[in-house]
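As you look at this complex, bear in mind that one protein chain is not there, while each of the others sits in place.
Going by the order they are written in, the chains are A and B; count residues from 1 in each one.
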Amino acid sequence: MKNVTTKMAILFAVVALIAAACSSSDDSGSDDGGFRVAVVAPSASNDLAFTQSIVDALNKLESDGVVSEVAVTDGTFVVDDAAVAIRDYASDGYDLVIAHGSQYGGPLQEIAPDFPETSFAWGTSADTFGLDNVYSYEAASDEGGRVMGIMAAALSQTNTVGIVGPIEVGDAKLYVDGFKAGVLVQNPSADVPVNYIDSFSDVALASEAASSLIGAGADVLSGTAQMVVGAVGVAKTDGVLWFGTQANQTSLAPEIVVASQVYHWEGILEEMVTNVKDGKLGGELYVINFANDGLVIEYNDGFDLPDDVRQLGDDAVARFKSEG
Amino acid sequence: MSEVFTVAVLVAVVASAIRLAVPLLLASLGETFGQRSGVLNLGVDGIMLLGAFTGYYAVLKTGNVWVGLLAGLVIGLFLGLASAVIAVTLKAEQGISGIGIYLFGLGMSDLLFQKLVGTPIPIDTFPQVDVPILSSIPYIGEMFFQHSMVIYLAFAAVPLAMFVINRTTFGMNIRAVGEYPEAADTLGVSVAGVRYATQLIGGSLAGGAGAVLAISLGIFQQNLTNGAGFIAIALVYFGAWRPMGVMAGALLFGFINALVLELKTLEIIPRDLSNLAAMAPAIITILVLAFAAGRFKAPAALTKPFTRGK
Partner (left out) sequence: MSIDLSKRQRRFLAYSIPVLAVFAALVFGALMLILLGADPIEGYSEMFLGAFGSGDALIATILKATPLLFVGIGIVIAFRANVINIGAEGQLVLGGLFATMAALYLPEMPAIVMIPLVLIAGTIGGAIWGWIPGVLKAYYSVNEILSTIMLNIVAVQLMAYLLRGPLIDPAEIERGTRIPQTARLAESADLPLLFGSDRFHIGPLLAVLCAIGAYYLLWRTPLGFRLRAVGLSEHAARYAGIPVRRTITLALTMSGALAGLGGAVLVFGGESHRMVTDGSTLGFTGGAGFNGIVAALLGGLHPLWTIPASFLFGGLIVGGQALQRAVQVPSALIVALNGLVVIFVVAADRYRATLLAEDGRDMVADADDEGGGEASAASSGVEPAPRGTDSFRPTGTYDTGDDR
């Protein structure tokens, strides 16, 4: 009997707690004239890759005072969950809601028309569905891939440069194709084995893929997406050079990371914010590239890169800049 | 590409298979103990993930890989204890409580990583130890004797597990409790005690397996194991609850994965079909089982909580 009484007591206590919780909620909308941005993204906000690039950019805008509040929902790999989050942010009155994942396009297309006063941004993509409250943005990651591919070919002694990819889609495919093209521009006879491991998450498989590429003779590697941290580790152990992308990966292996292509979304995001403040809610496509400083090759100062190779890289970047 | 099966390729595939097999092997061995005593722990993957994070974090803080391994083993021990409380004392449905442990480990390891570490920082990995003389044998040496110490230790654990299960009193009690808990109880064997012990062994080996994975890769990431714990459970069935069988399964699984990877690098498998190739390990496991499993029986009391006097 005592047992039961205790249980009942707990039940009432918890119910009381919940009731108290509900009544104490204020939820004051807080539309005090500031500019509020929300982002929904598929992986963790510190993945040293795709998601981190946008979160870092937004945090910078917040500390620069361009926007007043940044809300992040990360790890939203279920598209329908992302849809719920996007809808909720929109109805919470956020001024700009960013759907940071190509796979979110389908639901965004259905949600955006329901909130004509809210501005949405969708990336990476080149499509705004003809809606005037949707911006789209993408990264010309093939540009950086090409630049680093050229340098990789110049650094390779074995004429073999390997690439580890996740699933052959979107931004990853763009980068890998660009990198491969760059290698072949510099050295048409080079061998460029590419290993897509068919997973964005399997770190162990990415590391074995790197081993396999090294086994095939590669002495310079690159790779894209969040699971490459495993491949960088193998490159480090085997003393093989590495080119990174999406974020600066020097910290992963200071000895062997030559350079990283880093995404800087701040510029185009700031333009978007300015537009939204001026009442233009969308309808435009933004691309970050070398010409608008959205893409930057960040070199590892700790790595002793020969000057002629560095020159090759700088020349390639300059070409992209002059072409616009 | 004509030089498909050069010796060098085969050597690389075998060495890679062994590396891929080790975390599976350790976790499966641990699960074998548990299942032989009648407890199914479906939460192995969650324990591995927390072991992986703890091991990673310990190495990050101390710089000593062995401290990391120990940390993984210890956290696994605690989670094994928790599993035992849930499965043995509270007599929960094991097929489901394990999913809870898995989800808890998946979320908790990621949460701790984000809060305590944040951006991935690489750690030291286990040093490679070349076995004297043997490692200089052409091909064989490279395949089997140029690995890190934990890999040798993991394989050494197989005969040890066989010995414990088949030759010691403790092992006999495990088998008795897994097959005829009522009889074991009558003979004065503590069914709960034995099952607690196997859960502690299983938990610490799973935690250790996670730590080995993280320290071998030199990194931690959300969902680092990518479901390896579930495969480890499958391998226990595959290996018919025998350490040698489990080892064979782990090696086969590692070998097929390594082979598919190598064939992709050599561009023998067209990229459009690579997903189909990635199914191979799972399909082969099922087929092997369909042809072999009928001959072996699971421990009779597997997944059945024991209540005296029933």
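In this section, contacts are C-beta pairs under 8 Å (C-beta built on N, C-alpha and C of every residue); 3 or more make two chains touch, one makes a residue touch a chain.
Note that the structure is a prediction, hence the values are computed from the model and not measured.
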Residue, one of A:81, A:271 or A:298, that touches the chain absent here: A:81
Residue among A:52, A:125 or A:224 that touches the chain left out of view: A:125
Given A:145, A:166, A:193 or A:215, the one touching the chain that is not displayed: A:166
Which residue of A:72, A:148, A:241 or A:316 touches the chain not shown here: A:72
Residues in subunit B touching the chain absent from view: 40, 42, 46, 86, 90-93, 95-97, 99-108, 110-111, 114-115, 222, 227, 230-231, 233-234, 237-238, 272-273, 275-276, 278-279, 281-283, 285-286, 289-291, 293-294, 297-298, 300, 302-305, 307, 310
Interface with the undisplayed chain - residues on subunit A: 1, 3-4, 7, 10-11, 14, 17-18, 20-22, 24-25, 27, 38, 42, 44-45, 71-81, 83-85, 87-89, 91, 102-103, 105-107, 109-111, 114, 125-127, 166-170, 173-174, 198-201
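The rule is simple: only the chains that are shown with their structure count from here on.
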Euclidean distance of C-alpha centroids - subunit A vs subunit B, Å: 33
Subunit A to subunit B touching residues, read off their complex: 43-44, 46-48, 52, 75, 162, 168, 193, 195-199, 201-205, 207-209, 211-213, 215-216, 226-227, 229-230, 232-233, 236-237, 251-253
Complex contacts: residues of subunit B adjacent to subunit A: 8-9, 12, 16, 19-20, 23, 110, 114, 118-122, 125, 213, 217-219, 221-226, 228, 257-258, 261-262, 264-267, 271, 274-275, 278
